[in-house]
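Pasting a structure below so you can have a look.
Note that one protein chain of the assembly has been removed; the remaining protein chains are unaltered in position.
Here the chain labels run A and B in written order, and each chain numbers its own residues starting at 1.
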Amino acid sequence: MKPAPFEYFAPQTVDECLSLLAEYGEDAKVLAGGQSLVPMLALRLANPEQLLDINGIGELSGVRRENGSLVLGATTRHVTLERDPEIASAVPLLARVAPHIGHFQIRNRGTIGGSLAHADPAAELPGVARLLDAELDVDGPRGHRRIPVADFFETVFTTTLEADELLTGIRIPLWDPRAGFAVEQVTRRHGDFALVGAMAAVEVSDGRVTRAALCLTGVDAVPVRREEMEQSLIGATAADLDLPGLGAQAVADLSPSNDVHASSAYRKQVGAHLASRALAHAIHEATRGVK
Amino acid sequence: MSPTKIDVELVVNGQPRRATVEARKTLADTLREDLGLTGTHLACEHGVCGACTVLVDGAAVRSCLMFAVQAAQSTVTTVEGLSSSAGDLSPVQRAFRECHGLQCGFCTPGFIVSVTAFLEENPDPTDEEIRAGISGNLCRCTGYQGIVRAVKRAAELRAPEDSEGVTA
Partner (left out) sequence: MTTPALQDGHRPTGAARWIGKSVQRSEDRRLVTGRGQYVDDLNLPGMVHAHFVRSSVARGTITNLDVAEARELPGVLAVFTAAEINSPDHVFWQTMMGPDASYPPGRVLADGDVRYVGEPVAVIVAESRYLAEDAAELVELDIDPLAPVLDMVAALSEESDVVHPERPSNLSGEARADIPGLDERLDQAPHTFTETFRQHRYLCVPMETRGIVSTWDPWQEKLEITLSCQSVHETRLFYARMLGIPEIDIHVVMGDVGGSFGQKMFPEKEEHAVVIASRLIGGRPVKWIEDRAENLISGGHSREECLTMTVAVDDDGVLLAAKGHQIEDVGAFPRPGDGMAGGSALAMFPGPYRWSGPGSVGYLAQGAFTNTCGRTAYRGPWMMETTAREQMVDVVARKLGIDPLEMRRRNIISVADMPFTTPMQLQFDTVSPAETLEQAAELIGYDEFRKQQEKARTDGRLLGIGLSTYVEPQFGFGILATEATTVRIEPSGKVNVYTSTGSHGQSLETTLAQIVADELGVAFDDVRIIQGDSARTPYGAGTGGSRSGAIASGAAHAAAATMREKVLAIGAHLLEASVDDVEMSDGVISVRGVAGAAVPLAQVAAVAYLNTDAMPPGVTPGLEVSERYKAPLFMFSNATHAVTVEVDRATGQVEILRYVVSEDCGNMINPMVVEGQIAGGVVQAVGGVFYEHLVYDEDGNPTATTFMDYLLPTATEAPDLEYGHVITPSNTPGGYKGLGEGGAICAPAALLNAVRDALAPLGVSISEQPLSPDRVLRLINDAQASSRWR
């Protein structure tokens, strides 16, 4: 199980990388953590002619706060999400979800940029990005653009990144420090991709929901936000919510795929269950003010 | 057209080494074939089983998912580098032997390197943390019973002194 031959480049700057992308376009693939890409090369499911290793580009690493958002460089490793106290305090959901990503050996190499660009609908980080209305910083020959996450994931393993563009960073707007968050997943084994998952973020004030977000993974070709339902929760009494009903509502219009691991019916039924659990836990956390 | 080869210099188990390899040659294959370190094993080559785990700059990684060229100028530790130069077993190696943490031995180097890194970060793990911590390594012979015991025992053996014989 050996990869096909490729030309290897290790650009040291974003500009260098962009020149290479401009030259090689679709024949080239960007290598970040390699935890998703290299298996595909080994199985010869992907056969790029050029491999652009971006691990040496200093501009792509680093974490900072800026204008009410947490800005993460694209090559920020999962292990950093897991351990960095700055990230834990700014976006607690990232720190909470990171231990679910594979295993620690994978987290030592895998990157947030790689995970988002790979766009696996069962993955955690695309779900978090979608839940928190992230923006993706993208550089290319046509200049810099900032893509709202709602416009980023197109379908399974496909984003709106052009072949000559590079994802350079992720901006996550910060929530109120008293907000509650939850991640609920069903995985076959510890560390696996989820069969189906639900993530929630809720702010509660005087017993009423003032802000809510719910995102489901593994139920469609992309992570799915439930904006209408979220809106309907605003002003509602947190303690009076019909959580099972909300869970059912969250999946009502969905047609998840079938595969060897779970059927469409399973994903839908369990998705509802997880959605109501996620809301319940997020509300509980927001109400108690406990992190 | 003969394939382009790249010179890679790196430090392996404390020794400066070099290999001249195609870009597509994995770190695992390079360690095994070019550097004669066959202790790192291949059991899946697609990043799931953990048998190929080595330390790169102190971090446990799947060496089948890295190309040798990516490890240029890095410090790599394989299972062969964990025992002392006098041949004394490291605490983790001793613990695996004491607790019957291996039968056929094929997955063992990957476990021992992973556990070495795991205990560095988490020197006093709970049973649950141990099982989650080693869930990235597959074993088919032991049913994990002896391995979980070995991790607990290794934590004990590491506790009173510095981790001698462990190069990170």
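Definition applied: a contact is a pair of C-beta atoms (placed from the backbone, for glycine too) under 8 Å apart; a residue touches a chain by one contact, two chains touch by 3 or more.
Model, not experiment: these values are computed from the prediction.
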item: Touch with the omitted chain, as defined above, among B:T38, B:S85 or B:T126; value: B:T38
item: Which residue of B:L27, B:L102, B:L119 or B:L157 touches the chain not shown here; value: B:L102
item: Candidate in contact with the missing chain, chosen from A:L116, A:L136 or A:A262; value: A:A262
item: Where the missing chain touches chain B, by residue; value: 2, 22, 24-25, 32-33, 36-46, 48-49, 51, 78-80, 82-83, 89, 93, 96-98, 100, 102-109, 112, 130-132, 134-148
item: Where the missing chain touches chain A, by residue; value: 1-5, 39, 43-44, 186, 188-192, 195, 260-263, 265-266, 269-270, 273
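In the analysis below, only the chains that are shown with their structure count from here on.
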item: Centroid spacing, where centroids are CA-atom means, of chain A and chain B in whole angstrom; value: 30
item: Contact footprint of chain A on chain B as seen in their complex; value: 3-4, 6, 22-24, 26, 29, 45-47, 50, 53, 59-62, 64-67, 69-70, 114, 117-118, 121, 131-133, 135-136
item: Chain B contact footprint on chain A (complex, rising order); value: 1-8, 10, 34-35, 38-39, 41-43, 51, 53, 55, 79, 102-106, 108-109, 189-191
